[in-house]
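A single protein chain has been omitted; all remaining protein chains appear in their positions.
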Amino acid sequence: MDLSSINPILLLASLMVAATPILLAAIGELVVERAGVLNLGVEGMMITGAICGFAIAVETGSPVLGFIAAAVGGAVLSLLFALLTQFALANQVASGLALTLFGLGLSALLGQGYVGVKPPSTPQLDIPLLSDIPVLGPILFNHDPMVYVALGILAATWAVLKYSRMGLVLRAVGENHEAAHALGYKVVRIRVLAIMFGGACAGLGGAYVSLIRVPQWTEGMTAGAGWIALALVVFASWKPWRVLMGAYLFGGVTVLQLNLQAAGIAIPVEYLSMSPYIITIVVLVIMSTHRSGAPASLGKNFHASG
Amino acid sequence: MKITKILTTAALALGMATAVIAGSHSEKTKVGFVYVGPVGDGGWTFEHNNGRLAVEAEFGDKVETVFVESVPEGADAERVMTQMALNGADLIFTTSFGYMDPTINVAAKFPNVRFEHATGYKTADNVSVYSARFYEGRAVQGTIAGRMTESNIIGYIGSFPIPEVIRGINSAYIHAKKVNPDVTFKIVWAYTWFDPAKEADAAKVLIEQGADVILQHTDSTAPLAAAAAAGNVIGFGQASDMAEFADGPRVSSIIDNWAPYYIERTRAVMDGTWTSVNTWDGIAQGMVGIGEITDRVPADVKAEATALKDSIASGDYHPFTGPLKKQDGSDWLAAGETADDGTLAGMNFYVEGIEGDIPG
Partner (left out) sequence: MFKLEKRPQPSKMWTLLTPPLAVLATMIFGGLLFGLLGNPPVEAIRTIFWDPLFGEFAFYYRPQLLVKGGPLILIAIGLSLGFRAGIWNIGAEGQYIMGAIFGAGAGLAFYPMEAFYIFPIMVIAGAIGGMLWAGIPAFLKVKFGTNEILVSLMLVYVAEQLLASMSLGLLKNPDGFGFPGSRNLQQYASAHNAELITGTGMHWGVVAAFIAVIFSYILLNRHMLGFSIRLTGEAPRAAKFSGVSPARLILFCLGTSGALAGLAGMFEVAGPAGQISIDFNTGYGFTAIIVAFLGRLHPVGILLAGLLMALTYIGGEIAQSNLGLPAAAIQLFQGMLLFFLLAVDLLTNFRIRLASSRRKGVA
């Protein structure tokens, strides 16, 4: 065993990249759930974003357009969910799961012509001066732009939820839709917009996998990242910065366990590969001594009677 | 028990009778393929499907192929095979190890349908098994890797510690060590068949820990992309050629090529010469392809690798030739002795020099 071969600086830098897809998808889902809607279709929206982004980036040669297309693709797919749950008042849990099934099928059909194609590469963002700072430079300032976009979306989400009127209304709708409706807020409209935001973020997360992390298109390539994103929102007890913490914890343990394997540590591999899940549970248990509050209207459909 | 058995036989006989009638309507030979993943996986199933397309191209109107994708192992596989047999398939390829017992079960009910099971070991009068000697390709890979590495650290990404993967690691290690005695292997197990993002992480980790050659036994291009991002790292295509990375880190590849075998076996059914066989083909028969070695590899190394490939193909050289010891230092093969197929098929030990334990 040679633990000295693990470079903590590179490990921290890798962790930021590994966490980005689940971070993006989780921020989106957080907003959806804060508006009182439970969309279990994250995996379906991610994989749809992955192929939309991939296809457009390949066709246009522009990763930027690819990411935009991914966000649009995810949002459009989520509209299906919005239609079902907000207008047809269908059960949210089942609709979300059906959306995942639908998205997996749809993405596979869309992607038939893109197997074995290499997408245009997204340039690293080498910030001059900053990326040369020892230790901090390589960890924080030497990534692709999407890492920062994700952090930006997170910060914006936090600020909007906490300080803006829009955030206040969104939270009101999530906590008590009857009261919000009585106050004259358009519950359904707000929820539809939140759902679309969630879809767009999930789409971005998916495209991050297909355009930057892997980069390649294969069917089902998100391989369950959407589920992890869902779990992160719960882990974070619906608080934005704790989503970041959760994503880094999960991504960090994943990368660390691979590092430990490569360094030849004498812990059986099967236990190492379980560790991200177990550690997430343990941390949640430690943190859940004070009760975490889910939005009170989460998962309940709203119908304006009268 | 007895009555129920009679009932099954009766029901299935009825089914088969109808199937035979249905089948006899067409002159075409019907060939079925059961796939474990989607044809769009770009790796294992993708290459089997290319084999199917080659059968269609070869025989044109004389053949009809059918396939079902993403079939889970177990009861679902059994149902899909039965369904194909009922609908008049003459020959069915079942392309995953986990289909072994289902294939044997269904084959017992349809004695007139021929089955070909990939990578297993159970045969019957109407069940053949076939597999590829990918370890031959690993020997060529190991040679290039051993010559090319400057850090003397070679990273290896495995899926699960099964004999197939362990055999590949041993073969690559033996040949890397032969050309470069200072070489060490760092092995990371992904513990999944398919998770491109995790493969990317694994490759990055290996590179961060000093590996400048990445070998992979997983099918996505994620490790190659990670190698490209790192700059001075090389890798190999796996399952398919991955030629899209040929101007970058990919210096060669191991290609699964099932087409020749599928065509040959289909022809055997057409000619009525099909018999149950146990096939384990390698470079010589074209089942294992070595993708073009790029110019990034110096000419002398390329020549050495090509010579090794040729000597394996001609049968002059076996990648597991003694003297070889097991990891624990015990003797395995005496000088000049070559490994028997039985030991290779179920290989569950590392050869001497590889560090770490096999999980499980």
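Going in written order, the chains are labelled A and B, and every chain counts its residues from 1.
One rule holds in what follows: a residue touches a chain if its C-beta (ideal position, glycine included) is under 8 Å from a C-beta of that chain, and two chains touch if they have at least 3 such contacts.
Computed from a prediction, not measured in an experiment: that's the story for all the values here.
Between the chain not shown and the residues A:Leu3, A:Val64 or A:Leu89, the one that touches is A:Leu89.
One of A:Leu23, A:Leu99 or A:Ala180 touches the chain omitted from the figure, and that residue is A:Leu99. Note on the undisplayed chain: of the listed residues B:Pro161, B:Pro223, B:Gly237 or B:Gly356, the one touching it is B:Pro161. Against the chain not displayed here, chain A makes contact via residues 80, 84, 88-91, 93-95, 97-99, 101-109, 112, 219, 224, 227, 230-231, 234-235, 237, 268, 270, 273-274, 277-278, 280-281, 284-285, 288-289, 291-292, 294, 303, 305.
By the touch rule set out above, chain B reaches the unshown chain at residues 4-5, 7-8, 11, 14-15, 18, 22, 32, 38-39, 66-76, 78-80, 82-84, 86-87, 97-98, 101, 105, 120-121, 160-163, 191, 193, 342, 345-348, 359-360.
Just so we're on the same page, only the chains that are shown with their structure count from here on.
Partner chain B is touched in their complex by these residues of chain A: 5-7, 10-11, 14, 18, 21, 108, 111-112, 115-118, 209, 213-225, 254-255, 258-259, 261-264, 268-270, 273. Interface residues of chain B, counted against chain A in their complex, comprise 37-38, 40-43, 46, 155, 161, 186-192, 194-202, 204-206, 208-210, 220-222, 225, 240, 242, 244-245, 355-356, 359-360.
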